[in-house]
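With one protein chain removed, the remaining protein chains of the complex are shown where they sit.
Letters A, B and C mark the chains as written, and numbering starts fresh at 1 in each.
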Amino acid sequence: MTTDLQQARLEPRAHTRASVEELARRYSTWGRWGADDELGAANHVTQETVRHAAGLVRRGAVFPLALPLEGDGPQLGAGGRVNPQHVMLRTPAEEMFDDGGLVRFSDDAVYMALQCSTQWDALCHIFYDGQAYNGRDFSSVGAVTGARHNSITNLTDRAAGRGVLLDVGRFVGRELEPGESIQREHLEACAQAQGVQVGTGDFVLVRTGQMTQRRGAWGDFSGGPAPGLGVSTADFLCPRDVVAVATDTWGIEALPYEAPDVVAPLHVILLAYAGIYIGEMWDLDALAADCAADGVYEFFLTAPPLTITGSVGSPITPLAIK
Amino acid sequence: MTTDLQQARLEPRAHTRASVEELARRYSTWGRWGADDELGAANHVTQETVRHAAGLVRRGAVFPLALPLEGDGPQLGAGGRVNPQHVMLRTPAEEMFDDGGLVRFSDDAVYMALQCSTQWDALCHIFYDGQAYNGRDFSSVGAVTGARHNSITNLTDRAAGRGVLLDVGRFVGRELEPGESIQREHLEACAQAQGVQVGTGDFVLVRTGQMTQRRGAWGDFSGGPAPGLGVSTADFLCPRDVVAVATDTWGIEALPYEAPDVVAPLHVILLAYAGIYIGEMWDLDALAADCAADGVYEFFLTAPPLTITGSVGSPITPLAIK
Amino acid sequence: MTTDLQQARLEPRAHTRASVEELARRYSTWGRWGADDELGAANHVTQETVRHAAGLVRRGAVFPLALPLEGDGPQLGAGGRVNPQHVMLRTPAEEMFDDGGLVRFSDDAVYMALQCSTQWDALCHIFYDGQAYNGRDFSSVGAVTGARHNSITNLTDRAAGRGVLLDVGRFVGRELEPGESIQREHLEACAQAQGVQVGTGDFVLVRTGQMTQRRGAWGDFSGGPAPGLGVSTADFLCPRDVVAVATDTWGIEALPYEAPDVVAPLHVILLAYAGIYIGEMWDLDALAADCAADGVYEFFLTAPPLTITGSVGSPITPLAIK
Partner (left out) sequence: MTTDLQQARLEPRAHTRASVEELARRYSTWGRWGADDELGAANHVTQETVRHAAGLVRRGAVFPLALPLEGDGPQLGAGGRVNPQHVMLRTPAEEMFDDGGLVRFSDDAVYMALQCSTQWDALCHIFYDGQAYNGRDFSSVGAVTGARHNSITNLTDRAAGRGVLLDVGRFVGRELEPGESIQREHLEACAQAQGVQVGTGDFVLVRTGQMTQRRGAWGDFSGGPAPGLGVSTADFLCPRDVVAVATDTWGIEALPYEAPDVVAPLHVILLAYAGIYIGEMWDLDALAADCAADGVYEFFLTAPPLTITGSVGSPITPLAIK
């Protein structure tokens, strides 16, 4: 059965500062886990959710969901977001010890923007009207210390659980085009079509297909017009108490944004108010092909951040294990 | 029952270039998986080993095994190995958009040596007599490209499986001292005492207790005298077809090295010949305390590297899940 | 004639917030060159001062005044100030073109704190009570843009003129000890003994001898107790309309600071109020030996910063030419 949702272009909906703030208030979890909480939706990760999720491993198939970190990546350099600069500190061409060159080592280093590729946004990544998640003010992120609160390192021991792929691109039968905006209904219909439900403690991965198109010829993939989640998807994600949502696009949201007077409105609602983590530039294609083949869209997911003290985001190598 | 192995100081054994090369030949896997193989012992990771390992998750308890990545870390700077330099590219103190400062972001970057903290050594990390794993010569690692072969990125989709902790420190009832050298017999006796067996596809984590002593007051932790694995542990690890071995020390091996004329002899045998991955500076204390409490020393482990193209090592955030 | 000034330990004098602020007010040049001025004392550099200074080149002897920029430098890493990390992007060991390896290049890169070694402080390096030179507030230096005002790049075309060495170490016949504090009288007596006068548009270099002692065994050279300029030297420098003052110490001032309730009081007076540039960790030994030999303590000096947009300091290679 092909539904109307699958045939039409996914149109953005008009939002305003007022409508965005209404959703932010509705789904705010500030104070829900205490005034000092920095975990946000990661509070939904429990031994039960992890144990149950591990039980989803039926074949032992491992799908890494990270792009290569390399100089030819999607970054354009704006705001200091360059692609990773990998440098060798030592190559085996040189003798190292006084042993006639018998034993030699290679060593390396990297300069990288932490948001340059497949990554997590921390809850302190975005501030709205002076505040980040749970009311933290600007002083919570400084140039010297980085994040004093709401760092992505908070997620470290909670970055495991049930992953659910919602392959919206496959659901509508094509790779979404820049500007197309996935709405709550699309997520609901896609989940239903896939025979999967989203619930408490889940990590939701939404595939638009944009990375499928742009891989290796990135152009304006970073920051340009993009398909993505519309503001209404907050109505899908927040009530289900998910931990995180990730997409195969630069910034999860449909671009241009649906609210002309609020930049990144869904980031505001999810990160700053609901405390839901955001994953960007996840490479979902191999996983999606496998899910399409076996009809199983749920799996065990691990995606711990690097433990960089004070970091406001992190490159990651998520593993989906079926 | 307290055995002699637990009472005495763990003495290093005398090795020579000849004895090291004999072990290297004995345990070499060059050609075992084809002339072009770059996976080495990661070939032992199969859907079966992963599926079985996931079944070890009984409680859903997650133990991250990474040190904090920060300026106060264990590095001393030799050879360019500085501690991570985390820098902010953007803080919320500044307005970003033409929106009266309503929405603001924070962004960050890092300069880091890839071997600076909890990490994997790639199979190309060490060369012996001109060759790395499977006979790759110096041209396999260049300054521009990094590793053309044997990069740690090869491990990405194999970095999951059964982890086994051998808590030698607890077994002998104390934190090992610099220079103490764990031998094959200690690993066997420790495994037996813990009631655990090591087998094909396992990731073996050996705790000496040195990190317990040095945490936060690192001194010469990096490169100085250290407790660690003796050369004879190759006789334990290699026949069991393990994927990797990791310790809570700077460089897994007892320092000073047991062979006066071969630097890092166990690295030579394991990395360059057996193709067994080496993990260093893993923080095993919390996991070890839990294992001591419940008597269960096996668990599901994920430890994928960053996907830096050409990297010869990687910082990681291993997760042990029980 | 040996004076009392030369025999006694150079004692620090007691200052307070009030006395520091009194000097700051007295020597403030805010508004002197207009409300938008960012040059400060570099306004004293004119074609006349440059032309006259060039006329001081009598022999053609060139003295570079920069320390080596290397991993073994004086930095300890606090606040992200690591020693320079020089990395090779390309070595000739690798073929580059499809020419049988005939032509090969080497290339390199560096990660470095801009204040890590011989350097200039920009006028925006220090803020007192919310303001930097000429009343600029905190918004004048942001994490994304760096310095929007008072960047060290302002000095670029003014970084030439007459240099005068005041070799206080040699004047008192020894290398000064940590805590010794050079006062106005010492500078006056030293200049008189050397037969040199300091005037408008000059770059004043003061040698304590600390670098002579510490070179290569830096210890707490960066930030630890140090000989240096006392607050009263403002009475010497400011009325003479000098452009800049530089020393062979980490931070020009005697440490501990003379004012218990104002950090870096001389920085406050000179940088933030008088607009006088501060040079730190200049290597004056070879120049000083030459000046002692020929009795000529004036010379042509060039010391342009790197032109890093928004930089608040810069590594430099000053040249003194006699």
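Just so we're on the same page, contacts are C-beta pairs under 8 Å (C-beta built on N, C-alpha and C of every residue); 3 or more make two chains touch, one makes a residue touch a chain.
For clarity, every value in this text was computed on a predicted model and none was experimentally measured.
Engineer: Touching the left-out chain: which of C:Leu5, C:Ala66, C:Ala193 or C:Val296?
Structural biologist: With C:Leu5, C:Ala66, C:Ala193 or C:Val296 as choices, the missing chain is touched by C:Ala66.
Engineer: Decide which residue listed in C:Gln6, C:Ser19 or C:Thr156 touches the omitted chain of the complex.
Structural biologist: C:Thr156
Engineer: Tell me where the left-out chain touches chain B, residue by residue.
Structural biologist: 79-80, 85, 87-89, 91, 93, 109, 111, 143-144
Engineer: May I ask you to list the residues on chain A that touch the chain which is not drawn?
Structural biologist: Against the missing chain, chain A presents residues 71, 77, 80, 82-83, 85-91, 93-94, 96, 111, 138-139, 142-145.
Engineer: In the full complex, which residues of chain C touch the absent chain?
Structural biologist: Those residues of chain C that touch the unshown chain are 46-52, 54-55, 57-64, 66-70, 79-81, 84, 86, 88-93, 96-97, 99, 101-115, 118, 124-130, 132, 138, 141-143, 146-147, 153, 156-160, 261-264, 268, 300, 302, 304-313, 315, 317, 319, 321.
Methods note: only the chains that are shown with their structure count from here on.
Engineer: I'd like to verify one number: the distance from the centre of chain A to the centre of chain B, where each centre is the average of its C-alpha atoms, in whole angstrom.
Structural biologist: 28
Engineer: Measuring from the mean C-alpha position of chain A to the mean C-alpha position of chain C, what distance in angstrom results?
Structural biologist: From the centre of chain A to the centre of chain C is 47 Å.
Engineer: What whole-number Å value describes the gap between the mean CA coordinates of chain B and chain C?
Structural biologist: Taking the mean C-alpha position of each chain, the two centres sit 46 Å apart.
Engineer: On chain A, where are the residues touching two or more other chains?
Structural biologist: Counting only residues that touch two or more other chains, chain A contributes 79-80, 88-89, 91, 93, 109, 111, 143.
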